[in-house]
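Apart from one protein chain that is not included, each protein chain of the complex appears where it belongs.
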Amino acid sequence: MTSNNMLYRQERNPQRHRFIRSDQPLTLAPDTPVFEEIEDLRQALQFAVSLEHFTIPPYLCALYSIHESTNPEAARIIRTVAVEEMLHMTLAANILNAIGGKPVIGSSKEPLPTYPHEMPKIATSFPVNLLRFSKDAVNTFLRIERPAALTKPPKTGQFRSIGEFYASVREALRRLDHKAKKKNPKGIFTGTQKQVTNEHYYGSGGKLFGVRNLDDAEDALDEIVGQGEGIDGSIEDGDGASFGDDVEYAHYFRFNEIFHERRYRPHDKPSDAPSGDLLRVDWNAVYNMVPNPKMSMFTVRPGLHKKAREFNRIYTKLLKNLHNACNGFPDALQEGIPMMHAMRIAAVDLMQEPCGIGNYTAGPSFEIVP
Amino acid sequence: MEQCDYDAVIVGSGIAGAVIAKTLTDAGKKVLLLDAGLESGMALGGPQAYQNQMTYLDTFYKALAKAPNSPYPKLKNAPSSDVLEVQPVEQMDHKSGYLVQKGPLPFGSDNWVGPGGTTQHWLGTTLRMLPNDFQMKTMYGHAVDWPFRYGDLRPYYEMAELEIGVSGDVADQQRSLPNIGADYFSSGYEFPMKKIPQSYLDHQMLQLTEELEVCNPYLAGSHVVRCCSTPQGRNSDPNPKYGFERVAWDRIGQKLVMKPRLHAGYTPVGSLWDSYTGQRCEGNAACVPICPVQAKYNALKTLKRAKEANPYLLEIRSQAVACEAVVDPDSRRISGVRYKRYESDDSRVYREHVARGKVYIFAASAIENAKLLLASNAANSSDQVGRNLMDHMCLLTWGLFPTPVFPFRGPGSTTNICSFRDGEFRREHAAWICPIDNWGWGWPEFSPGSNVAKEVANGIFGKRLRRELNHDLTRQILLHFECEQDPQPSNRVTIDPRYKDRIGNYRPVIHYDSSDYVKKAFRAAKLISNRIFEVNQIMDKTEYLVSEPDYWEFEGSGYTSRGAGHIVGTHRMGNDKRESVVDPDMRTWDHENLFLAGCGNMPTLGTSNPTLTMTALAFKSAEAILRQLEA
Partner (left out) sequence: MPNTNLSTEPALKDIDPDLPIFLNLSSKLTGYSTDELEQTDMLETYYCMLMKEEDQDGIRAFFEKARQVLTSLDVDDEIKATFIDHSPYDGLAQRIILMWYTGIWTTMNQSDVKPPQARMAMISSQTYQEGLIWATAETHPAGAKQPGYASWERKPIPRFNDTDGQK
């Protein structure tokens, strides 16, 4: 185990992970899609990278639309979640690197959906939009993070939830590594590219680490799923103290606090709405960003269009930078950090200018530009 | 011995007081810490700490003059000096303001009285002193020698660098610093974090300035200019090789030791309210006066750790202004500290109390410590209390670089010219360090705001205004030659019953002047600056105005001096009780249970910002205090 991981394990909060990793064999539902071979698994992990990537622009739009110095709690929660999604994206890329794959970010080989769009491969029926901070936006986040209590069965090749997808990834990792270890002590973990660790990316609580073997990969998945849903799909089943100051609970519950404008009490049930102290939210202290902005909406105002394009120029450059960082050059991330800050400033500038559509202002469209 | 509630009573919550409080409570001692500032300002975490920072920021944004104390509350019951009050001495009205400036030169530096002390507004530069700084008399026939050598202080420097969290590069310093010898750093020493990246501006300046040969009018031969990255107490990438975890009291060996980490590495300490915030410097470029994300160290971080580790051993009492040490007439021991506790800064109403402990530590800052001792008639058989007040007198030079260098970004300074920090020239004139400033002409000319005001007053507007401002602002270069002041007994802090503040405490009365030792350094520095500008094709825009408060003329040229905020010397250490106030452990000669902490202990200033040194001294005296308590 790398010393990085040892540090991480010591700092892990045992309570948070209580619901997640059991050492019992993993059983998937009979209709859960399975990743048969190593190439399928690599594609699945690439999909994981793209999926995490997909969730980030909606969080950022909501975050940037909150007026400066207002809604500090909500802003902090969304910012933390966005940072953690970037962490998940990077962890998935690290796993993919570890099993000899090459992550793709932001190039034509990674087709990025434009918003509104449904989440690919996950059996949900709601579109994901780029929205200003609002109950609608937070509701979308809840549905992204929550395992769907299904009212309709998934189509072939679809997963019930993000959690189920990662369960299948975990199953494949275990099965294929076990098989490969018969011939090679490294199993499927043959990758040699340098990975991204918390030396290169900070502010996520030091939970970013390199993946060198199955244990590391499982730790990474624990991190992703633990922060995401928290309870392996069994959200309704938790008992005992799930919440409180010492427990760092999953994204779903944090969003629920914003939605209901209340904090959880230590003995609240996960299936209930939070019943604790008020969490103040001012839903009006936001920029009135046009939903699902597109550069093409602003062509009648050349100055605005230029700015919208400038945002996308920086975004495109950032994706290239992330791509390089995840493909053996993690130090490149140092150049990416100022780009993220510049994106924030450009996004707020856009949200401050009326765009000529109703009372709306413009906004960042997260489109790749050549 | 009378009943004492506490093992130690500490006056002051700046870095010296905080470090001693933490070290003592970590060793199981009961400590009372008195702070003069607002109780709300002492919030060490949670929503109140966040709210305080937001309030300070809001005040800062709205301030017209972005002076070092501008974000922070101006308390009438616990006043701080303010650079905005500095004027030529003839013009000063002693009725208003805090410092009573008797001159001949006004003392141009400030500090802050309040939770965390001056570390709230400090830049964060953490330089160790050089070996020869400790033996100026022996080496160069000037000033005095310290009562111990650099090597004796070295282990405490390491503790200070851990406590503050210093980002720096050992190899850089070993390569560039003059006359440090092979033992400047202990073998294999690493800083907790990698150096703060040097600025784009630095890189442009370094190209022709590094290795430049220059001449000094007071010394034959030429000298080579060397530059070095500046170590600072500001979060950057952790150093995976850093090996220490904490400072601990070894009861058996009766000394402080540094405990090694199980696995090498370091976790940056973020803001008080949220550890994820402030993990790295984010380039706010406002270190002085405030770091919005608290990537810069401030002493409240130490108090927070102390309070979390030993909540029942450390008691912090706010809105408590110490006014007198009570001296037992027979034993000459200190039997209490009298302090005034005010309800609110809106009124002058206060109640007096006495705090008692076995040992007393005054850590109220160099000027305030002197004031307190003089008011108590304590510790002054040497007549040195308040004397030898020193600062770095700064010669600023500024101009326009030929191509854009993009100032007003990053920490205040990331590189310094270090070749004149020591050398034979110290027989003739003061040494200096010259930080390369990243913030344009802000200090001497209040840029960038003043630039637009000037252009507009000249009738420039529109695209031309934008273009001309862009052209000049992106090229602004500033150097400051921070010259070591020599100790002069006539440079001093005194008290006078005519000058008191709202609750009846003394206002410091300052007598201050420069000396030829410094003035010669100014002349030499200006000539060297001229050469640096010439080689870099920097258009010199330096101007010293007769109307400025600290203007003087020397050998036919005029210079303006500015204070760096490095206030030291007012209760210096020594081996001889007739010439010093404290012994090498910083215990006052006159009162065996009174220790003094802070920059006032320093017999010479050298060319480093004094905070790191006084923090090392704080650890050293904490060790002595623990020995004394356990004897």
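So that you can tell them apart, the chains are marked A and B in the order they are listed, and the count of residues begins at 1 in each.
Operating definition for what follows: contacts are C-beta pairs under 8 Å (C-beta built on N, C-alpha and C of every residue); 3 or more make two chains touch, one makes a residue touch a chain.
Owing to the predicted nature of the structure, the values given are computational and were not obtained by experimental measurement.
Trainee: Who touches the missing chain here, A:Q43, A:Q158, A:N213 or A:N288?
Mentor: From the options A:Q43, A:Q158, A:N213 or A:N288, the contact with the absent chain belongs to A:N288.
Trainee: Could you tell which one of B:S199, B:S271, B:S529 or B:S561 touches the chain left off the display?
Mentor: B:S199
Trainee: Among B:G449, B:P489, B:G504 or B:G558, single out the residue that touches the unshown chain.
Mentor: Only one listed residue reaches the unshown chain, and that is B:G449.
Trainee: Considering the whole complex, which of B:G221, B:P329, B:G462 or B:G556 touches the chain not shown?
Mentor: Touching the chain that is not displayed is residue B:G462.
Trainee: Quickly run down the residues of subunit A that touch the omitted chain.
Mentor: 67-68, 284, 286-288, 301-304, 306-307, 310, 314, 334-335, 337-342, 345-346, 349-354, 359, 361
Trainee: Could you please point out the subunit B residues that touch the chain left off the display?
Mentor: 57-58, 60-64, 66, 197-201, 236, 280-286, 290, 292-293, 404, 406-411, 414, 438-440, 448-449, 451-453, 456-457, 459, 461-467, 469-471, 473-474
Everything below uses one rule, namely that only the chains that are shown with their structure count from here on.
Trainee: Show me the residue ranges of subunit A that touch subunit B in the complex, using the header's touch definition.
Mentor: 3, 6-7, 69, 72, 76, 80, 83, 199, 202-206, 338, 341
Trainee: Tell me, which parts of subunit B touch subunit A in their complex?
Mentor: Those in contact with subunit A are residues 50, 54, 237-238, 240, 263-265, 267-268, 274-277, 279-280, 282-283.
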